[in-house]
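So that we are looking at the same thing, I have put the structure below in structure tokens.
Here the complex is missing a single protein chain, while all its other protein chains stay put.
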Amino acid sequence: MTDVTRFTHGSRIPGWDDSVDPNKAPAGIPDLATTPVPAELREEIQAEMAKYPVFRSALIPALHAAQRVHGWCSPEAIEQVAAVMGITPGEVAAVATFYDMFETKPVGTQTIYVCTNISCSLRGGPKILEAMRAAADGDADFNIRAFECLGACDMAPMASVNGEFVGPLAESDCAQIVADLKGGGEVLAAKQLRVRPCADEAGRVDGGQTTTSEVTQ
Amino acid sequence: MPRPEHNEITLTIDGRDVTAIDGQILVDAARGGDIEIPVFCYEPKIGGPVGACRMCLVEIEGIPKLQTACSTPVKDGMVVHTQTDRVKGAQQSVVEFLLVNHPLDCPVCDKGGECPLQDISYGYGGGKSRFIEPKRHFVKPLGLSPLIAIDRERCILCYRCVRFSQEVSEDHQLVLLERGASTFVATFDGHPYVAPFSGNIIELCPVGALTSRAYRFRARPWDIEGSGSVCNLCPAQCNVTFTVRDDRVLRVLSRDHDGVDDGWLCDKGRFAYQATHSDERITAPLVRDGDQLRPATWERAIQVASGIARHPGAAAAIVGGETTNEEGLLLGRYMRDTLASHDIDSRQGGALSAGVLRELARTDLQATVPDLEFAHTVLLLDADPVDDAPVLDLRIRKAARRNDTQVLVASGRPTALDARAAVAVRHAPGSAASLVLALDSALSGDHGAATNHATDAGSDLESINALADALKTGGEDVVIVWGERVTDGAGGEAAAKALVNISTTLGLGTREGSGLLELPRGTNGRGLREVGAIPTAGPGLSNPVTVGRSTDQIAAAAAAGEVTALWFLHADPTRDGRNTEIWTRAMASAGLVIAHASTLSPELAEHATVVFPAEAGAERDGTITHPDGRIQRLRKAIGSPVDVRPAAAIIARIAEVGSGVDLGPATGPAATEAVSAAVSFYAGLTVDEIGGRGLRWQDRDAATNLPAGDLNGESDAPVPAASPNGALRLGTYRSIWASPEVELSPALKFLSRRPTVELSPVDAERIGVIQGQNVDIGTGTDALRATAHLRSDVPAGSVFVESGLAAPGNLPSEGQLIEVSKA
Partner (left out) sequence: MSAILFDRIDEPGLNDIATYERRGGYEALRKALAQPREGLLEELKASGLRGRGGAGFPLGMKASFIPGADIDKYLVCNADESEPGTFKDRELMQKNPHMLIEGMIIAAFTVGANRSFIYIRGEYVLQADVLEQAIAQAKAAGFLGENILDSGFSLDLVLHRGAGAYICGEETGLLDSLEGKRGNPRLKPPFPANQGLFQGPTLINNVETLATIPAIIRMGGSEYAKLGIENSAGTKLVSVSGNVQRPGNYEIELGMSSRDIIFGLAGGPDEGREVKFWFPGGSSSPVLTAADLDITYDFDAMAKAGTMLGSGAIIVVDDSNSVVDVALTLASFYKHESCGKCTPCREGTNWTVKMLQRVQSGEATPMDLDIIASVQEQIIGNCLCVLGDAMAMPVGSLVAKFRPEFESHIEAARERNGLGLTPPPASEEPVLSL
């Protein structure tokens, strides 16, 4: 576990060396009249805003939505969120840059978080990260990030592949994951968290096989 | 709303008994007992404590963990230790941590010598550092805006600047990005931090991370001296300290005055000092020679100006807002007593009768600036403080944020406080008077009249009722902030009476914290009125012997040849763009045009006969009167250029040379005494009594000398709002940045305004323009070309054109219909 410079994802230093561009206008609250926002995104954000007693609470959900639409929290995405919510893009950016899941640089569409925190690194997490990077082989569509504990140390070393938790991973699984993603199918179906049984005897059900899936409404 | 109560308690700090106010923050209580607790992030001006820097940790008996003194309210009997080993250990730790990433570049840091981090490291640090890792290094300094430089290496993340942006100015532009040790102060996507109050963050920053680009490396603390005065650029009259080095102003700092500015300045007040030393400033008298104005000797300039004596009964004076009480009084005397002219005005929109003015000046109806903060309700009537008296915008925001004050807005143009408003009502531009009449009727339950006035105002009964209800139910303490433009035009007198009536209905006169607060257009609008620089009243708002002409009437009379000499004391009526054409004709036909100015508009350059260089703010002496009646002193911080003389001395000299009269003391304390002798309710006031903090005349015994008002005179009805028929209703606004000082100051030049027109998206679509395109306002050769700025909150049917520009075009009066077309 010594050979990885840890938490490169935590060192998004860009910005520190940047001056402002005096030719830009000050970034006040964007007016919806002059800031086009895709109708669906706008409706989704407005629906989120309606859920809370104070609309500002919808900012993180709004950023999730904007990131889904734009692929990352681009300045344009941030301005759109700001316009719909009636706050400044500065406030939106302040929040977007605070949280790890918001991408503030353009990234690929396949998001893989490889856990490199304690329990995973005790079981080879950093090696998995390396193997995953090797498997993706520089494909710009793959956004592979070292990540902090994802709350699945029981399946260490593990990764979150487009939100699906898989583990325990062997280095050889990485190629499979990349292939599965490219093929557009299920990722490592047998190693998904949703089929992992409870470790505690009391949790088991005779003959039962746990699978968390959709329920009928 | 009741002001907080103050109960005294006693606590023990380091074994000493300290008397403090119950609930006071420990840091402040300790300071009151002469015990210093070091702080970085604590700054009560900004808001509540954040507990970020951890510099203020102290030991409080009974609490096991060290506590932050900046967030601890004191209680009776509390026992505090600030000198124990534990506390010292914590202080040394925090200093060591702060210096981990702080570059030790004090010798090249602009803050050196006046830096809290330097002082605290020296006073409370361990004196050595064990940090041997390479320090972080970044490019520096970087521009944060054209006014402010940021050095991110030096930032200690005290949160002050970003809190200011979120919690004081509420512009929400300056934020923290990233997190943890990567956190940095920045704006969105490299946009500059440009906002009316941005400069305050320079003063707030406890290290050299935020510095003034205009001041950087101009001086060290030991090279400079501070000179207290008052900013004379707008009616807010913030208290300032000029930083002076070698008789030049290098910087302006706030001189915290709770009764006036609450410790803040706008960027115009902070940076426009540069105009003082601008090469473009006029610093010698100019006299017309053919079609040119040429520098002339003082004798010659006075000689030419003295020609005014040959226009008895046909001379008129326009007095600009920055004129002092002394100058206004002197010029009024000369005009009235010697030149037998009553045509003197310091207002732009038409005159109110002396009786009504006295009624509006009633001491029981006068709200103060601190009243804004504690009112239950603040109603803005066709006023947008951020442009009209910027620092008051912050005070109202503070009230709304900290005291839940209800903000109500009724205005033509959307205001900066709309977002804070419980009710915001739009009236047609120029129809504020009808709106006030409607509100008055609605409050007294006359719905028929209210409906008619509301229609005249381009509004409706429902909106007016919403406003009236909010006023009635929002709590007893109501402050009505009204813009001078409410009383413009035909219905002005009626609107003023309605204002008094509204105050009576709401009982404002009976409550300490309630009342009216007018925002005049000019800095000293109130003082000039009170010393008699208006056509309808003599000094002390006395009934005039003869009522003279108002500004518009003077223009018309001069254009018609009835007025033959014009005196512009710190005024240039062509600059605001209203009736420019008449004024140009007026100046052209006048035989003599005297001006006092620092810069010349094209019209003045073409038509002035003699121009006297005006003193800059830091060069002036005299008194001005704040909109709430506080008389404040302008005090000379630096000497003027050799050929710049006080306007009062010039007036006195012209009177002497032209008419052979002695007007009495023109400058110095004696001139102020002349003012207090002339204005009955200022009686006995001396410069010593005014002192450094000023005082409100209403708080002195002489206030009772204010003669009774009179509401029984005739008044005309306002003109009903025009209904847009393809052409749009014209509204104008004057931005905080629309002033010659901004154009003259190198640092502020980037803010100089260009013609802009604000359109509703609906009208823009109809006309076929999009954001940023050019439009023509008006038709033919008179048309003004301006950039379209689309705003959802501009009501369809109205446009708002920026005024107060160097090349303002020629616009009809507010409220008239005007063609707007794609250029």
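First chain written, first letter: the chains are A and B, and each begins at residue 1.
What we mean here is this: contacts are C-beta pairs under 8 Å (C-beta built on N, C-alpha and C of every residue); 3 or more make two chains touch, one makes a residue touch a chain.
Since this is a predicted model, take the numbers as computed values, not measurements.
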Chains in view that touch the one left out, judged over the entire complex: A, B
From B:33, B:51, B:295 or B:591, residue that would touch the chain that is not displayed: B:51
Of B:181, B:545, B:560 or B:717, the one touching the omitted chain in the full complex: B:181
Using the definition of touch stated at the top, determine which of A:20, A:33, A:82 or A:150 touches the missing chain. A:150
From the list A:58, A:128 or A:181, which touches the chain that is not on show? A:58
Residue positions on subunit B contacting the omitted chain are 49-55, 57, 65-66, 68, 71, 89-90, 93-94, 96-98, 100-101, 130-131, 133-137, 156-157, 159, 176, 178-183
For subunit A, residues touching the missing partner are 1-2, 5-8, 10-11, 13, 51-54, 56-61, 63-64, 94-95, 98-102, 113, 116-119, 121-123, 147-156, 160, 163-165, 193-194, 197-200, 202-205, 208-212, 214-217
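As a convention for this text, only the chains that are shown with their structure count from here on.
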Approximately how many whole Å separate the CA-defined centres of subunit A and subunit B? 48
Mind pulling up the subunit A residues that touch subunit B in the complex? 10-13, 15-22, 24-29, 31-34, 75, 78, 86-94, 97-98
In the complex of these two chains, what residues of subunit B are touching subunit A? 138-139, 142-146, 152, 166, 171-180, 182, 184, 186-195, 419, 750, 761, 771, 790-792
